[in-house]
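A protein chain is absent from this complex, but the other protein chains hold their places.
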Amino acid sequence: MARTPAELVGAQPGPPFRITFDGRPVTALPGQSVAAALWGAGILAWRTTRVGGRPRGAFCGIGQCYDCLATINGEPNRRACLVPARPGDAITTQEGHGRAALGV
Amino acid sequence: MLTRNSADVIVVGAGVVGAACAYYAARSGLRVAVLDRGSVAGGTTGAGEGNLLVSDKEPGPELELSKVSAELWRKLSEELPPDIEYEPKGGLVVASDEAGMAALRDFASGQRRAGVTAQEVPADRLRELEPHLAAGLAGGFHYPQDAQVMPALAAAHLLRAGGDRVRLRLGEEVTGLLTGASGEIRGVRTAVGELHAPYVVNAAGTWGGEIARLAHVALPVRPRRGFVLVTEPLPRVVRRKVYAADYVADVASGSAALQTSAVVEGTPAGPVLIGASRERVGYDRTLSPEALRRLAAQATALFPVLAGIRAMRTYIGFRPYLPDHLPAIGPDPRVPGLLHACGHEGAGIGLAPATGLAIARSLTGGEPPLDIAPFRPERFSPAA
Partner (left out) sequence: MPLSASEPYDLAVIGAGSAGLAGAVAGSELGLSVALLDTSAQTGGQFYRAPAPTLGAVRPEALHHDWSAYTDLRRRLARSDVRHLPGHHVWSVTKGDEEGVGGGAGDGLWAVHAVTGADGSGERPVRVRARAVLLATGAYERQLPFPGWMLPGVVGAGGAQAMLKSGLVLPGRHVVVAGSGPLLLAVASSLAAAGARVPAVVEASGYLRYARYPRALATNPHKAAEALIHGAALLRHRVRVRVRSAVTEVHGTDRVEAVTVTRLDRDWRPVRGTGRRIACDALAVGHGLVPQIELATALGCATRPLSDGTRALALDGLQETSVRGLWAAGETGGVGGAQLARLEGELAAVTVAARVLGRPAHGGRVRELRRRRDRMRAFADAMAAVHAPGRGWPRWLTDDTDVCRCEEVTAGRIREAIEDLGARDARSVKLLTRAGMGWCQGRMCGSAVACLATRGHTAEPPAERRPFATPVPLSALAALDGPAAPLATEPGGPADEPGGRTTTASGPDASPGDG
């Protein structure tokens, strides 16, 4: 019986690479979305909500619910479940709308 | 007394104008039944941005109505819960070149004579008012009397504040008017049954013409379509209501063709609203990419920071307008007991309180808050 998803499909991925989440290193596999890489590291939340400040992460997994919005390399509101992870990506917990710097 | 089937007055339409009529009538001691075929704020009110503007109005009856309304909204903001999101934030009209600035100056001087506060803002001070405004604008005018409310919640809370004297009957379409021997109003007929009252107020907005038709009188209310773009939630990036000088010309225009002029404003909930296109296409609800393109292009030209922001949705509203762009307010001499309060075009939220108060005063025989003769509903009738 397979013990991991990768074993189940006989995955032979390319070399893993590093991204960071709030400065901590996270290992990602080529072809994984940012959300998948974070799940792989046991991270389920990378955003706090606008009103209640509650933690959120991927929910629908297919780009429909926008719960997985993340700040990736400084750009907020990117759907982590759709955006492919790239070596060196810096993911930071997005607070609320993620655009506090624009406030006047 | 208000029985299940009778009231002192029936208001047809639970938009903001109907709600204001109901509110002031109830405050005058009348028992009001408010009927709507849909829900509260289900028509043009629900598609509005909540503008309470004096800045876009030239001297004349509509400006007088909006000045009275502005003061009434200020009072209402103290009586209604903060949920209505009343913001006395002011408006800023900008011009891209000197010619536009000269036109604004001319427009503002007329408004000042009519009692509007309009302050010229030189180009180098625009960004003190709006830090994200584009560079290179010629200047603008600041109108501190402009304000904003959240229209659907404003309508809902006006109705609620009417208390026990206001009864809502939603999902009930008026199918006929009941009249007496000499043609006077006796009530309305709906799919559910009859409802009796000596007065009926037509606050049906874009559909006001159809209510008039049930009374066998003409009221040429027509729809003028508008799109509003709604952005993702943002912090406050636009403080005031900001629009380009050509908006005023578009509002006053009678043209059927598509006109757009960016009107950009933030909301307490976060999204920025971008209006306002105007075109006469009946009740066509299909999307117009050209209208959206122009709104987006004009808004991002005013506020370049918006270029990287996503529009989450767009919505369509139909402004109820009459041929002379003034609303119909007051008793209809052709049908005793019938009053009209519709045809406010794109200004219904702003003009609602003065309209409602004028209707309530008319119902109780009181003095109107301003001269409502220019809004006579029968003015389009050949016989009138």
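Worth a mention:
Order of writing sets the chain letters: A and B. Residues in each chain are counted from 1.
In this text, a contact is a pair of C-beta atoms (placed from the backbone, for glycine too) under 8 Å apart; a residue touches a chain by one contact, two chains touch by 3 or more.
Treat the numbers as computed from the prediction; the structure is a model and nothing was measured.
Contact with the chain not shown here comes from a single listed residue; of B:29, B:308, B:333 or B:366, that residue is B:308. Screening B:10, B:26 or B:41 for touch with the missing chain picks out B:41. Mapped onto subunit A, the interface with the missing chain covers residues 1-14, 29-33, 35-37, 39-40, 44-45, 49-52, 54-67, 69, 75-79, 81-84. Looking at subunit B, the residues touching the absent chain are 14, 38-42, 46, 152-153, 156-157, 159-160, 168, 170-171, 229-233, 269, 271, 274, 285-290, 292-293, 295-297, 299-300, 306-316.
One rule holds for everything that comes next: only the chains that are shown with their structure count from here on.
Here the spacing of subunit A and subunit B, counted between their Cα centres, is 44 Å. Partner subunit A is touched in their complex by these residues of subunit B: 130-132, 232-237, 239, 270, 305, 310.
The part of subunit A that touches subunit B in the complex is made up of residues 50, 77, 96-97, 99-100, 102-104.
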